[in-house]
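The other protein chains are all here in position, but one chain of the complex has been omitted.
Each chain gets a letter, A and B, in the order it is written, and its residues are counted from 1.
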Amino acid sequence: MRKTGLSPFILACMVFGFTFLYAPIIMLIIFSFNASRLVTVWAGFSTKWYGELMHDEQILGAAYLSFQIATINAFLSVIIGTMAAFALVRFGRFYGRSLMIQSISSRLVLPDVILGLSILLLFVSLQGLIGWPERRGMMTIIIAHVTFSSAYVAIVVQSRLAGLDRSFEEAAFDLGAGPFTVFRTVTLPMIAPSLIAGWLLAFILSFDDLVIASFASGPSATTLPMVIFSKVRLGINPEVNALATIIVVAVAIGVVLAGSLLQRQAATRGDGKP
Amino acid sequence: MAGLARVGLTGRRLVIGVPLIWLCVFFILPFLIVLKISFATQMIAIPPFSPLLDWSAGGWLPGVHIDWTNYQYMFSDSLYIVAYFNSVRIAFFATCICILLAYPMAYGVARSPERWRNILLLLIVLPFWTSLLLRVYAWIGLLKTNGVINNFLLSIGIISEPFQMMNNSFSVYVGIVYSYLPFMLLPLYAALSRLDFTLLEAASDLGASRTRAFLTITLPLSLPGVVAGAMLVFIPAVGEFVIPSLLGGTGVTMIGRVIWDEFFSNQAWPVASAVAVTLMMFLVVPIMLYQHFQTRAEGRA
Partner (left out) sequence: MNWKIGTGFAALAMVGMFAATAQAEDKVLNIYNWSDYIAEDTVAKFEAETGIKVRYDVYDGNETMEAKLMAGNSGYDIVVPTAFPFLDREIKAGVFQKLDKSKIPNLKNLDPELMKRVSAADPGNEHAVIWMWGTTGIGYNADAVAKRIPDAPTNSYDLVFKPENAAKLKDCGITFLDSPTDIMPIVLNYLGLDPLSSDPADLKKAEVLMMSIRPYVKYFNSSQYINDLANGDVCVSVGWSGDVFQAQARASEAANGVNIQYSIPKEGTMIWFDNVAIPKDAPHPENATKWINFILKPEIAGANSDYVAYANPVPASKEFMSEEVKDNPEIYPSEEVMAKLFAVPTKEASYTRLETRAWTTIRTGQ
């Protein structure tokens, strides 16, 4: 077994980095137990916001909708983004290549307001011309989200594909494997880290998006960021913190459990190889 | 390329076609709408701009209505140029800080035992499953004059006066770096995790110092990841609006704010579109050139 060999410098950087990432999260977890409505001033311990959250159908419904949208968006974006990355890296010159490159980077540039507006105008005119989409809602939000998050996935996957050693794939082809077998058994495992990275990026892009979703949504399709931002004027109360705490803690526990499970499996199988 | 030739024409068409059609319908088409609006005249109507084609005159061909003044605005007032440069400057420094912070972290994750890697990755994005607004409020609680950080530093006696960390460029940088860190970390991780670390061990066995091994092996091999991450941070950060508006820094106007003002305060959709189209040209043309030369370089190699 190879030693992990993380130097003290790298370890220190990781500790600092994770502290930076989690400092505000710890703040917001603490304030989810605040007795008063304020999310910035401590006024004693209370769990009442968790009770209120359980009865707040607006927030829970919005959270569920956002979760569905983010998950579907992440899968679609990975599929479409990976296809685009493949086309750009592997297929040499083809009709529409520069168009593809250009629009992938343009989508990152256009500010949310303009991207949201343009896609809303598209939906409105499509509705006028061909009657689709009949109503704006979850589906139109997903379309808008996939449109911009697939660009992020494409760039991540592209950077990985570009540096990939093709000899394994060539060897598999020479052994008579079909293109899809080669992709599944050789290419996919090699680009898997970038697919996971892309999936995670697409998920948080969608889960946290306010502006584009507000433009693309219609009646009764309110995502979580829309609900939370609408509460600014009358005050965010710790209920929203309570929801965030539940999500973070649940996922973190799941992650750690999965991790220790994997570790035990590895230990019982006796293969310490990473 | 013998093997790739066997990827049937159908497969190839599918892989190119799906993203291309999606792009054309849901991005190029909307973008053309924006481009069209940028040449329209602001009007009080639904939608609040003049149509491109004017059929009112009758006859076979419509009149074409093109208004250049939206683009002229940008040169008539230094506001736009200054805002462009402010945005590019802030985005540039934020990108640099992200690289410095994310590189060692991504390296650490990539060198962790394999079963921990995905877990660490998930832990990196987990903070972003909360709401942007909550994170911003939490940062305000940390950074404000009587906030957690200042109180802590005061209580242990390192400082005698509270730091001003809110409503200035410091808080804007903290906000942007925080929000965009995963967009740097994840591509870097994807690039670094493909490194064969046995190479490094071989290098150190051969007597190369850690620094030397890093500079000659790790860094060049991870460069595509750095470029990808820099694109994902720099480009969207230029147009950022929400974070500066929430964390202060009113002394500096970024281009996202200018577009927001034009769009919502002036209801000038045409000018807002023109500013956005120009912003895109500023950023996309260099990227296009870069990609073009990179493809050519790869083709030669």
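Some points to look at:
One rule holds in what follows: a residue touches a chain if its C-beta (ideal position, glycine included) is under 8 Å from a C-beta of that chain, and two chains touch if they have at least 3 such contacts.
The structure presented is a predicted model; accordingly, all values stated were derived computationally and were not measured.
The absent chain, not drawn in this view, touches the displayed chains A, B throughout the complex.
Within the whole complex, the absent chain has one touching residue among B:77, B:114 or B:196, and that is B:77. The chain that is not drawn here is touched, among residues A:107, A:136 or A:160, by A:136.
Chain A residues in contact with the hidden partner, per the touch definition given at the top, are 36-41, 43, 117, 120-121, 124, 127-128, 135-136, 211, 214-215, 218-220, 222, 226-227, 229-235. Mapped onto chain B, contacts with the missing chain fall at residues 42, 44-48, 77, 79, 144-146, 167, 245-246, 248, 250-253, 258, 261-269.
Heads up, the rule we're going with is that only the chains that are shown with their structure count from here on.
By the touch criterion given at the top, residues 2, 4-7, 9-11, 13-14, 16-18, 20-25, 27-28, 31, 39-40, 80-81, 83-84, 86-87, 90-91, 94, 96, 98-115, 117-119, 121-122, 125, 143-144, 146-147, 150, 152, 154-160, 162-164, 169-170, 172-174, 178-180, 182, 190, 193-194, 196-198, 200-201, 203-204, 207-208, 210-211, 224-225, 228-229, 232, 236, 240-241, 244, 247-248, 251-252, 255-256, 258-259, 262-263, 266, 274 of chain A touch chain B in their complex.
Chain B contributes residues 2-4, 6-8, 11-12, 14-16, 18-20, 22-23, 26-31, 33-34, 47, 101-102, 104-105, 107-109, 111-119, 121-135, 137-142, 148, 178, 181-183, 186-187, 189-191, 193-194, 197-198, 201, 210, 221, 224-225, 227-228, 231-232, 235-236, 238-239, 241-242, 255-256, 259-260, 263, 269, 272-273, 276, 279-280, 283-284, 287-288, 291, 298 to its touches with chain A in the complex.
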